[in-house]
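Each remark here refers to the structure printed beneath this line.
All protein chains but one are shown at their positions in the complex.
Take a look at subunit A:
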Amino acid sequence: MLKRSVSQAGDDAWLVYEQIILAALDEGQIDLAKSVLFILDTRFKDSQRVKRLSGLVMEALGHTDEAQTLYTEMLEKDATNVLASKRLIALLKSQGQIPLAIRELVTYLDTHGNDFEAWLELSHLYLSQHLYPQAAFCLEEVILQQPANHYFHLHYAELQYTMGNLDVALKEYLRVVELSTDNVRGFYGVKLTADRLMTESKKGKSSGNKKDQQSNRMDNVPQQATLERLSELATERLVSVYNRASDTSKKTAEKWLKE
């Protein structure tokens, strides 16, 4: 029966085979992946796409060096092969050679500057090396290309919060809750940032010197009243969201909000 459905699928079957290999590798069924790879290999000789799949199988078997030479060969043959260069970077990442992977990814992005997923990956790599400004730059590129995805804004906001740019962080958190209604992570961010900005500006008032520093660094801080209103709004929305949620998470949230 399987044979019949394969013949019915016609040329679409090859795409399914590719997916089967990837799924089998995810599941750790390397024998299955190998047998399907054999079918593809006999049909498409010298195909770059099949070669990349066989590279994947090699990686799964732990032959990383062989896979690496295979990818390098593929790239020598055709320098525009996106799949191979991506695999090479992923291989370096999995081997823990993060600085090397970053360098490769930067060269890749120099050519393929419109691959926002690669920018995202680069920002993750930079983050793992605690290079926050670089990661922020990458996320800005991602946002430039995908401005409507609130997840990237959230990411960027959290990064800015970590870097201490509370004004930008607040704005970005607000963007998140604007794009995605009642986004819990976004409202937590709004509340945290607004509260921190309020306490810091209070501190700044007590000592004039510090205030100068603050106003120098952050020129986008909203007025005190607005901050208070934002904090209130965040509390209100969070409470209403958690009222719909289960009891335990509700209690935890209430406890945090009262503090």
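We adopt the following convention: a residue touches a chain if its C-beta (ideal position, glycine included) is under 8 Å from a C-beta of that chain, and two chains touch if they have at least 3 such contacts; residues count from 1.
Note that contacts and distances are computed from a predicted model.
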Choices "Glucose-induced degradation protein 4 homolog", "NADH-ubiquinone oxidoreductase chain 1", "ER membrane protein complex subunit 3" or "Translation initiation factor eIF2B subunit alpha" - which one is the UniProt name of the chain not shown: "ER membrane protein complex subunit 3"
Option from A:Glu59, A:Glu104 or A:Glu172 whose C-beta touches the chain left out: A:Glu172
Residue of A:Val57, A:Leu230 or A:Ala253 in touch with the missing chain, whole complex considered: A:Leu230
Candidates A:Thr42, A:Thr80 or A:Ser246 - the one touching the absent chain: A:Thr80
Footprint left on subunit A by the chain that the document does not show: 78-80, 110-114, 137, 140, 143-145, 147, 168, 171-172, 174-175, 177-178, 181, 220, 222, 226, 229-230, 233, 237
